[in-house]
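The structure under discussion appears below in the form of structure tokens.
Removed: one protein chain of the complex. Kept in place: all other protein chains.
Order as written gives the chain letters A and B; numbering starts at 1 within each chain.
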Amino acid sequence: MATVWIPSQMQNLSGGIEQVTVDGSTVREVIANLDAIHSGFRERLCHEDRLKPTIAVVIDGEISSLGLRQKVSPQSEVNFLPAMSGG
Amino acid sequence: MSRKLYVNTTINGEEIEFLCEPRQSLLEVLRDDLEMTGTKEGCNDGNCGACNVIMDGVLMNSCLVLAAEAQNRNISTIEGLATPQGLHPLQQKFLENASLQCGVCTPGFLMAAKSLLDHNPDPTEHEVRHWLAGNLCRCTGYDKIVRAVCDAADVVKETA
Partner (left out) sequence: MSATSTSVNGNGKYKVIGTRPIRPDGVDKVTGRALYGIDMNLTGMLYGQILRSPHPHARIRGIDTSKAAALEGVRAVVTAKDLPPAGADEVISLVEGTFRLTHLRSNILAGDKVLYQGHSVAAVAATSLHIAEEALRLIEVDYEILPDVVDVVAAMQEDAPLLHDDLTTQEFGEDSGKKSNIASHIQFKLGDLEKGFAESDIIVEEEFNTASVHQGYIESHNATAEWKTDGQLTVWTSTQGAFGVQKQTAGILGIPVSKVKVVPMEIGGGFGGKIPVYLAPQAALLSKLTGRAVKIVMTRTDVFQSTGPTPASYVKVKLGADKTGKLLAAEANIAFAAGAFPGSPIGAGAVCVFSCYDIPNGLVNGYDVVLNKPRSAAYRAPGSTQVNFAVETLVDEIAEKLGMDPIEIRLLNAAEEGMRRVDGAVYPRIGCRETLEQARAHEHYQTPLTGPHRGRGIATGFWMNAGLKSTVTASVNEDGTVNLMEGSTDIGGSRASIAMQFAEVLGLPAEAINPMVGDTSSVGYTELTGGSRVTFATGWAAYEAANEVKRILITKAALYWEAKVEEVRFEDGDFIHASDPEKRLSFKELASHLVDLGGPVVGTGAVDPDSGVGGSFTTCLADVEVDPETGKVKILRFTMVQDAGTAIHPSYVEGQMQGGSAQGIGWALNEEYFYSEGRMKNASFLDYRMPTCLDLPMIETVIVEVPHPQHPFGVRGVGEASIVPPPAAIANAIYDAVGVRLRDLPMRPDRIFSACLEKQAATVAT
């Protein structure tokens, strides 16, 4: 099961827990499963069938450009960050 | 609209005639009317040196010279620095030293450096920095520009 780090600003949804392990082979499934445990995650992270443009998903330290379609392995660590870039 | 003035001048060794408005700068006429866009504009108020030309042997910010003042003068611009035989040593050393990044300041620096070497063929690093202090470069931190000018001075001395 992948390890998801819950952003501090979303820990109100997880009852203060900062790490959750969930099943899922893609980011989409991970978010769906997270939402099943702590409801509200999907709404905060996604707009329709995409990650909100203000949010980036980081798998094992790398910002993914595939969004919900990004593959996740059972050993993966998943982080959600504010989207950002350089100059 | 104001009446146009007739101006007869020499640019890079060639006699040139043009008509201009009294309010037009030499930079504007060079770039917009004579289509010599090698001379760049960075500020239009005399503070960056991108528009440097040499007029009767004196380094000038062409944005601060009225086009009408070019009458009977002898002007050198970047377009005249290389010859059909090849690049000027300054140009060659700028390339070898990677002295340009975006390159928009480069024509101004080259004309300023040319004027320096015309006046002082053997400048110290400090003299180079002092002479080029009227030219802004935002990309390079000046290190490689100063080196290129010193290198070029050596070449010019040898071939002189």
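In this section, a residue touches a chain if its C-beta (ideal position, glycine included) is under 8 Å from a C-beta of that chain, and two chains touch if they have at least 3 such contacts.
Since we're looking at a predicted model, the values are computed, not measured.
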item: Those residues of chain B which, in the complete complex, touch the missing chain; value: 1, 21, 23-24, 28, 31-32, 35-45, 47-48, 50, 77-79, 81-82, 87, 91, 94-98, 100-107, 110, 125, 128-130, 132-147, 150
item: Touching residues on chain A - with respect to the absent chain; value: 5, 7-10, 18, 44-45, 52-55, 58, 60-65, 77, 79, 81-87
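We take it that only the chains that are shown with their structure count from here on.
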item: Where chain A and chain B are represented by their mean Cα positions, the distance between them in whole Å; value: 57
